[in-house]
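One protein chain omitted, others in place.
Every chain is named by a letter (A and B) in the order it is written, and numbering of its residues begins at 1.
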Amino acid sequence: MEQEMGQLLRRLRSERPLVHNITNTVVTNFTANGLLALGASPVMAYAREEVADMARVSGALVLNLGTLTAELVEACAIAGQAANEAGVPVLLDPVGAGATPYRTESALRLLREVRIDLVRGNAAEIAHLVGEIREIKGVDAGGQAGGAAVDLAMRAAAKLGTVVAVTGREDVITDGTAGYVVTGGDALLERVTGAGCLLTSVMGAFRAVERDRLRAGAAALALYGVAAEAAAAAAGGRGPGSFQIAFLDALAALDEASAAAAANAVRRIAIAPASAGGAR
Amino acid sequence: MEQEMGQLLRRLRSERPLVHNITNTVVTNFTANGLLALGASPVMAYAREEVADMARVSGALVLNLGTLTAELVEACAIAGQAANEAGVPVLLDPVGAGATPYRTESALRLLREVRIDLVRGNAAEIAHLVGEIREIKGVDAGGQAGGAAVDLAMRAAAKLGTVVAVTGREDVITDGTAGYVVTGGDALLERVTGAGCLLTSVMGAFRAVERDRLRAGAAALALYGVAAEAAAAAAGGRGPGSFQIAFLDALAALDEASAAAAANAVRRIAIAPASAGGAR
Partner (left out) sequence: MEQEMGQLLRRLRSERPLVHNITNTVVTNFTANGLLALGASPVMAYAREEVADMARVSGALVLNLGTLTAELVEACAIAGQAANEAGVPVLLDPVGAGATPYRTESALRLLREVRIDLVRGNAAEIAHLVGEIREIKGVDAGGQAGGAAVDLAMRAAAKLGTVVAVTGREDVITDGTAGYVVTGGDALLERVTGAGCLLTSVMGAFRAVERDRLRAGAAALALYGVAAEAAAAAAGGRGPGSFQIAFLDALAALDEASAAAAANAVRRIAIAPASAGGAR
């Protein structure tokens, strides 16, 4: 896995995939800077007049419902369908699903109208998407213990018929039968707005250079965690502001050593949810 | 006051109140990061389809007209009325009131259609809101000497029938008969866009955990100032960019010692505007 992660990172930096983000107003700047730091090419385009054109020429399309409006959801649908026709992978970040009915319904609408390559959310968002209601507070609701997250991700992947990543203290990515658990990261990520949103876009960047969704996703999750740990070491003691900036620096500084560390943070899981616990 | 400030800070951090912001595109990221750093839970939601649902479950609703549009003002009204029905306090930040008629009229419309718990603005914005015309330049117009600000805040509170905070080199918060003058802070705050907008949202976070509007507001103003001073000490010499990041760090680092310092920055004022000068 170490070699593979190093390869994916090099490929991302040489190809500089264009990642088309239709995202929320809170995180646009951080998302663009994070993708640039990593080595990808971000583009934000929202107008119904152009989203199809932009999506078609992108390496990945990321749909994020953090500050959704009727116009934005419509643009997401148009872009998503154009991406589907062009074979461009579409990732969905259902920010705050469950916080209001409108958020849940809009995410489900996109899951119906667009062939989604991967859904990433925290446990509460994913649980709401698949009708397993939990309390949610705002859009930054926290994590969940490892075993439960694996089970949830497996059920969600089966129900939604796509790859699902449930992220938190520990991350899980699965297609419902196999996948990976990824450890690492730093709790300060929860104090930076858009850390989850940027992660989805980073997963889009890796997906743009690697067809295997689980491998691409695991690499993104693990390298993101390694960058967070490096940022925490560099600046975490000063607080979330310094951490946020150090995290951008760390994304740019990811290298072969990071790939080695990232490979160690990944554990393969397989088929029966029950076996997932043993994978840790 | 020191004990009270420490208590409010602890309460905020344990309750992590959800603060629903309908705010401008310039400051969304900084507002969300500032609230997260402080220990609150920010949420941004703008769609008329969901703002009422979100406002109802929030601890406070903050309406900010910095980049208003017809849709945004409509969303503010819908959210504000839902918050009123649910007993959720609504704070108004009339950014750039007076800079254009549309801004002034939209702020006044919200004051008519929504029961506003607190209005925070700089002296020019508040003066425009109550028809005391002054020159305004952009949306970052500066402060005013202490005595005049107290008088202005008192008149505005009486006229608008709510609590008013006039912030600048020195801050005043009053319900028209009593209140507080708060000193401290740092001039670098004026070089960071959204420092005022974030302050209103921070006032919302404190209001969410404390029913007394004047005490909640004074605590927010004073602790904000203490954080600014800490940030200036840590990074101000390097410039406004470093200060901005250090300020987020400082919001996260506010502690009992900060509460003591904050308590010293607050002076109670009472009834007749004329007596306000003596309170300093």
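Note that a contact is a pair of C-beta atoms (placed from the backbone, for glycine too) under 8 Å apart; a residue touches a chain by one contact, two chains touch by 3 or more.
This is a predicted model, so every value here is computed, not measured.
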Sole contact to the chain not displayed, among A:Leu9, A:Leu110 or A:Ala250: A:Ala250
Residue among B:Met5, B:Ala37, B:Val172 or B:Ile245 that touches the chain left out of view: B:Ile245
Touch list for chain A against the chain that is not drawn: 16, 18, 25, 28-29, 32-33, 36-37, 41-47, 49-50, 53-54, 57, 71, 234, 244-250, 252-253
Residues belonging to chain B that touch the chain removed from view: 24-30, 66-70, 96, 99-103, 137-140, 190-194, 238-242, 244-245
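In this text, only the chains that are shown with their structure count from here on.
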Centroid distance [mean C-alpha coordinates] between chain B and chain A, Å: 34
